[in-house]
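Only one protein chain is missing from this complex, and each of the others stays in its spot.
So, chain A:
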Amino acid sequence: MLTGTDITAGYRSAVISGVSLTVRPGRTVGLAGPSGSGKSTLARVLALLHKPFSGTVEIDGETVTGFRFKAAQRTRIGVLFQQPRLSVDPRFTLRQAIAEPLGHQEVGELADLVMLTGDLLDRRPHEVSDGQLQRACLARALALNPRYLICDEMTTMLDASTTAALVGVIRAYQARTNAGVLAISHDATLLDRWADETVRLSAPPPR
């Protein structure tokens, strides 16, 4: 289980306060809420990339003590960000980006899974479309067989057919590995269709 309990987090000031949320193995939790309600912030806390002001995160019974990239527990969580252009090193080819966590270049199977054709793998991010780059990010996120996958607006870059296909890829991965998924989206219809249950954050108080 990936659990956040009573999380208060933000930047200069708190964006979310006292939020609790649980993602169970094999299940998909949707996270909705208006712009600025802190969905991405909560996603970053649960992905151990952002230290909360208070509250605890537990992964499979262990309380998390370290945040940011070094945390050993981080490899159990895969993350897909809202903006793939900001999360891939522009000097890498897609093949290198997908292979980075693997330590070898055998990415064929992962690339097939996300429908990246061979010609795209040797291009750099500026030579592919945003949606293609997001598919490479999904392949990279699945490379380490994460126990949990956090998808922050994964599909806003994608057309309806590719969205349906990638949700299918993630479900197949869950069926194989019993991974838990947190799916963040503004699209209520999509979450109804994708998630087992949906949690809503409310808008932050005006400042």
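As a working rule, a contact is a pair of C-beta atoms (placed from the backbone, for glycine too) under 8 Å apart; a residue touches a chain by one contact, two chains touch by 3 or more; residues count from 1.
Everything that follows uses one rule, which is that contacts and distances are computed from a predicted model.
A.B. asks: The chain dropped from view, which UniProt name applies: "Ring-1,2-phenylacetyl-CoA epoxidase subunit PaaC", "Acetolactate synthase", "Cytochrome B oxidoreductase" or "Nickel import system ATP-binding protein NikD"?
C.D. replies: Matching the unshown chain against "Ring-1,2-phenylacetyl-CoA epoxidase subunit PaaC", "Acetolactate synthase", "Cytochrome B oxidoreductase" or "Nickel import system ATP-binding protein NikD" yields "Nickel import system ATP-binding protein NikD".
A.B. asks: Out of A:Thr156, A:Gln174 or A:Thr198, point to the residue that touches the absent chain in the complete complex.
C.D. replies: A:Thr156
A.B. asks: So one chain is hidden, and I want to know which residue out of A:Ile77, A:Val128 or A:Ala141 touches that hidden chain in the complete assembly.
C.D. replies: Checking the options A:Ile77, A:Val128 or A:Ala141, the one contacting the hidden chain is A:Val128.
A.B. asks: Please identify which residue in A:Thr8, A:Thr56, A:Gln82 or A:Gln174 touches the non-displayed chain.
C.D. replies: A:Gln82
A.B. asks: List every residue of chain A that touches the chain not included in the displayed model.
C.D. replies: The list for chain A reads 11, 33-36, 40, 82-86, 115, 117, 119, 123, 126-132, 134-135, 153, 156-165, 167-168, 186-190, 192-194, 207.
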